[in-house]
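Worksheet: the structure to be examined is printed underneath.
With one protein chain removed, the remaining protein chains of the complex are shown where they sit.
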Amino acid sequence: MSRGAIRSLFLGDPQAARVVPPSGFTAHLTLFVSGAMAFLTVFALALSLASGRLADRWAEELARSATLRITAPMDQRAAQTEAALKILRQTPGVASARALTKEEQAALLAPWFGADLQIEDLPVPQLIEVIDTDPGYDAAGLRLRLSAEVPGAVLDDHTRWRRPLVDAARSLRRLGWIAILLIGGATAAMITLAANAALSANAQVIEVLRLVGARDRYIAQAFVRRFTLRAFGGAVIGVAFGLAGVLLLPSASDEGGFLTGLGFQGLDWLWPMLIPLLGGGVAFAATWLAAHRALKGLS
Amino acid sequence: MSRGAIRSLFLGDPQAARVVPPSGFTAHLTLFVSGAMAFLTVFALALSLASGRLADRWAEELARSATLRITAPMDQRAAQTEAALKILRQTPGVASARALTKEEQAALLAPWFGADLQIEDLPVPQLIEVIDTDPGYDAAGLRLRLSAEVPGAVLDDHTRWRRPLVDAARSLRRLGWIAILLIGGATAAMITLAANAALSANAQVIEVLRLVGARDRYIAQAFVRRFTLRAFGGAVIGVAFGLAGVLLLPSASDEGGFLTGLGFQGLDWLWPMLIPLLGGGVAFAATWLAAHRALKGLS
Amino acid sequence: MDRGTAVIELENVGYSYGGGELLSDVSIELVPGSFHFLTGPSGSGKTTLLKLCYGALLPTSGQVRVFGEDMRGLDRDQMAMLRRRIGVVHQDCRFLDHLPLADNIALPLTVSGREAEQEGGDLKELMEWVGLSSRASALPPELSGGERQRAALARAVIMSPDVILADEPTGNVDWEMSQRLLKLLVELNKMGKTVLIASHDLALIRAAKSQVSVRVLRITNRKLQLAGADL
Partner (left out) sequence: MDRGTAVIELENVGYSYGGGELLSDVSIELVPGSFHFLTGPSGSGKTTLLKLCYGALLPTSGQVRVFGEDMRGLDRDQMAMLRRRIGVVHQDCRFLDHLPLADNIALPLTVSGREAEQEGGDLKELMEWVGLSSRASALPPELSGGERQRAALARAVIMSPDVILADEPTGNVDWEMSQRLLKLLVELNKMGKTVLIASHDLALIRAAKSQVSVRVLRITNRKLQLAGADL
């Protein structure tokens, strides 16, 4: 396909456009397929992006993955805490370790003892937040060392609880992308088939045009132009409806976690804009190939 | 459409079947559309059912929705607990109220103080689990009454935290059903358009048949039969692939919450079986209408 | 000509495609066993008149009765049944392009539920007569123009219908072949079939006159007239 052909595709030749019958069911089919699939793609995209965001957030939280709990008589507590922090800082795979302040501990316990808890009154253990690096530390080794040097320390590894959630969010995101791929593939196949159906329904048009001396490019262009614009237009409509639908969904809330946050944020809005371009591109390629295959059968 | 016509649709008339050209792009299109959409429907169905299960589970947990916390000096605690339970039992909208045992409280606190906690050593408040009926109780009124009669009682209403999650799961389920409706509608429209496209591509066949004295039913049946079987077959293949895909997803785990549990359970397996029947039904109706509309144009 | 006996009867028929009237006040009766030619300049309405006779068009005024029944009163199934008693050769012969020629010629048998095999002998003989035996398994798009016309005639007569309406059945065949086709129609006519042929071919009409008693109808100025013996 030469540049000239692409240019004239968009500038258009009103004469060439007329030689293709204006309408028919395959025309509506193309428009509709393109629209409906674009609509579905917008939703799948919203799902993928939302679960991607969730997975990222959870994965980040997962980094603060362990808590060290030091239960010791009040007088030994500070010393043991110091010792534990020292050990943690020496442990490879631990990014940082920090003793929680009284206020932080009180906030964590609030659901149990009320917000007006006087933490000093309670024999509450000291908590240490452990943030590990990506490959992580050797939990068994750390436990062994702690049990020797800081008898009151218990390592509570949250990873076990959160990892599956992150995996789940990631698998939801993967599901979303798979859906997008499937929808995209199905759309491409349907547009290709519709283009082929339209071309074989118009076999006589092609034959007549060839008979009176039309060049391949002229014939192909008339069809390609029509189908590309149709698929593009259908996708634009579909995306518009899809975005409207996404906007109508209950909006994100802090309390609701990710599920209600099924929308687009920031630059995400650019993604749906790609859909019509891709749809048009697929239609362009499919029709161009179909037209040239149809033409090859004629001398 | 008479019963005889439906019967002969499935028994089939090999002669009548031959008069329709065997194949072509619209044939592949129908098969493909039906298959791809069935495939997507299986996933949307899996998503809906999984989030439906989740919403149900969460909604059920929501029923145990409130905790009453009694912080009082050890000697008054039993009396205040009794008083609070009495008030709760009198409160309309409270289904049941029950003081947690020591063991239950210890289990709840385990993440904080370790499993070997001696709860007697701690000034831990007594917790009362309140299960409310569906319309719920008047939280403000209850608080007022409690503050008067049981000064150490604090009502902690979990509903505020869980309700949005249940809403979210419900909205995911709704999203799934909307997707199914959209996919179903799109499929119906595409099959209708494909049937119309095939019939208009076969206008000459219909004309010739009518000319040589074929009755409407004979002509319509040949098309209807072919399209119904095609849509049905495509959907069967699509559902098979879809189920295979769902089975290949990471399986449900207790830890991972609902997200990895995107599968079918028990009788749910019957739902996907409906898809080919619906697909075939849509194709049947669409082709029957299209054929009769096409025939009406001819004398 | 008694009313009841006419196979096809047009009474004050007028027809218009939407613009001016194309045919007006046309009345004819085709009695069983009659042999008519229909002539007239190109575009005068011969094909239209034939279409009125087999119900592809309904008259805008007047009445068409076929086998004694008013066309307007027939439902679609009755119309289909009527078509089985009328063999039509279309001017632009159309076929089922995906079926071999033999199946196409046997199509009227197929759609009326009669076994093509049963009448296999007839089919073979007929294809022999129109010179298509060697092309029996060819698809219609692989046929020459004349072969298509012959196939259309064969398809029209395979059910041995009571009436044969042929629109320009010899426009694309050579003289010898057109004599053969004429002979076939004359034989059928002698067996009592009613024949109506639209044709420009004066030589053909003359040849027919020498074999059978023929009436020539001519469309001039939207009217149908019986042509004199001057042909």
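As written, the chains take the letters A, B and C, and residue 1 is the first residue of each chain.
As a convention for this text, a contact is a pair of C-beta atoms (placed from the backbone, for glycine too) under 8 Å apart; a residue touches a chain by one contact, two chains touch by 3 or more.
Quantities reported herein were computed from a predicted structural model and do not represent experimental measurements.
Across the whole complex, the hidden chain's contacts among the shown chains comprise A, C. One of C:M177, C:V212 or C:A227 touches the chain omitted from the figure, and that residue is C:M177. Of the options A:V19, A:A83 or A:I178, the residue whose C-beta touches the omitted chain is A:V19. Residues of chain C that touch the chain left out of view are 17, 39-43, 46-47, 91-92, 131, 135, 142, 144-147, 150, 167-168, 171-177, 200, 202-203. Within the entire complex, the positions of chain A that touch the omitted partner chain are 15, 18-19, 21-22, 204-205, 207-216, 218, 295, 299.
Everything that follows uses one rule, which is that only the chains that are shown with their structure count from here on.
Taken together, the touching pairs link the chains end to end in a line with two free ends. Averaging Cα atoms per chain gives one point for each, and the point farthest from that of chain B is the centre of C. One finds 68 Å separating the Cα centroids of chain A and chain C.
We define each chain's centre as the mean of its Cα atoms; on that basis chain B and chain C are separated by 63 Å. Rounded to a whole number, the gap between the C-alpha centres of chain A and chain B is 22 angstrom.
Residue positions of chain C touching 2 or more other chains: there are none. In chain A, no residue reaches two or more other chains under the touch definition.
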